[in-house]
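Yeah, one chain of the complex is gone here, protein chain that is, but the others are all in their spots.
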Amino acid sequence: MKLLYFAWLRQKIGVSEEELSVPSSVATVAALIDCLKSRGAGYEAAFRDLKALRVAVNQQHSRFDAAIGPNDEIAFFPPVTGG
Amino acid sequence: MKLLYFAWLRQKIGVSEEELSVPSSVATVAALIDCLKSRGAGYEAAFRDLKALRVAVNQQHSRFDAAIGPNDEIAFFPPVTGG
Amino acid sequence: MSEIRIQAQDFDPSVEIAALDDASGSVGAIATFIGLVRGDDGLIAMTLDHYPGMCEREIAVHVAEARKRWPITGLRIVHRIGRLVPGERIVFVGVASSHRQAAFQAAQFLMDYLKTRAPFWKREERQGGETWVEAKAADDESVKRWR
Partner (left out) sequence: MSEIRIQAQDFDPSVEIAALDDASGSVGAIATFIGLVRGDDGLIAMTLDHYPGMCEREIAVHVAEARKRWPITGLRIVHRIGRLVPGERIVFVGVASSHRQAAFQAAQFLMDYLKTRAPFWKREERQGGETWVEAKAADDESVKRWR
């Protein structure tokens, strides 16, 4: 699946975008986050406080319990501050 | 006192502005209207339906029971339709 | 700074907006409104009559009220009088503020008051002749929410 990070998440993780293959047991956004947190200190720091995070699945605002699959585009970012 | 008429009141009465001396017994807008109605068919037509009329005393929206004096500027007009 | 003008000639919205934006970095938001003459229902022209003196006074009172209610850094009102044909501009209201909601609300407040309190009257020319526009109850309602 394709992962995107914006704003301070991108800075903590160190990349803006990556392709990742996850086990089929990783079937929700929440499970994906647990999986990502094991990838290093940057990820651990980025995903520490889920209340400060938002997620979009295939470019739509989603919840952490949303189902995800191998062809999805998952983006993580802080609450938006546009306009 | 100075009297001003706007919009269709001016057309019915035939003048936009006039100076008038009224007896001191004419001490409210309502009394002035009664007095004006006796001045001819145009006035009679203009002041027939008071619900369709508004009044300003010295350039401030006022009520028909407002007190008036000889040096006041009294304007009669329909509800405004600006903007 | 507030500017209020009642005039027969047209105005240029970009000049009015430029005057609201001092580029100093203190203005965060500019909300504007432009009212135009609609001709889609067979209108040939409209003529705007006003009460000189009271008109400026009424507008100034509501500008002062707006400034009391919202943090306003700049405010401009232009209202045309005389004969106007469809497509022509009638009115401009522009409010600059440090904040978005304040700019929007003050502009709406002023437009609602211009519609319902400022002494302007419209006469419409159509195929059948000329008539004075009657005030709409909806406009009277719109102003009540500011009380």
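First chain written, first letter: the chains are A, B and C, and each begins at residue 1.
Going forward, a contact is a pair of C-beta atoms (placed from the backbone, for glycine too) under 8 Å apart; a residue touches a chain by one contact, two chains touch by 3 or more.
These numbers were taken from a predicted model, which means no experiment stands behind them.
Listed by label, the shown chains that the missing chain touches in the whole complex are A, C. When the whole complex is considered, the residue among C:Q7, C:S26 or C:T131 that touches the unshown chain is C:S26.
Among A:M1, A:C35 or A:A56, only A:A56 touches the chain that is left out of the view. Seen across the whole complex, the unshown chain contacts chain C at 12-14, 17, 21, 23-40, 43, 86-87, 98, 100-101, 103-104, 107-108, 111, 115, 142. Along chain A, the points of touch with the absent chain fall at residues 4, 6-8, 56, 59-61, 75, 77-83.
Note that in this section only the chains that are shown with their structure count from here on.
Centre to centre, using the average C-alpha position, chain A and chain B are separated by 72 Å. As a whole-number value, the distance joining the C-alpha centres of chain B and chain C reads 27 Å.
The set of chain C residues touching two or more other chains is empty. Under the contact definition stated at the top, not a single residue of chain A touches 2 or more other chains.
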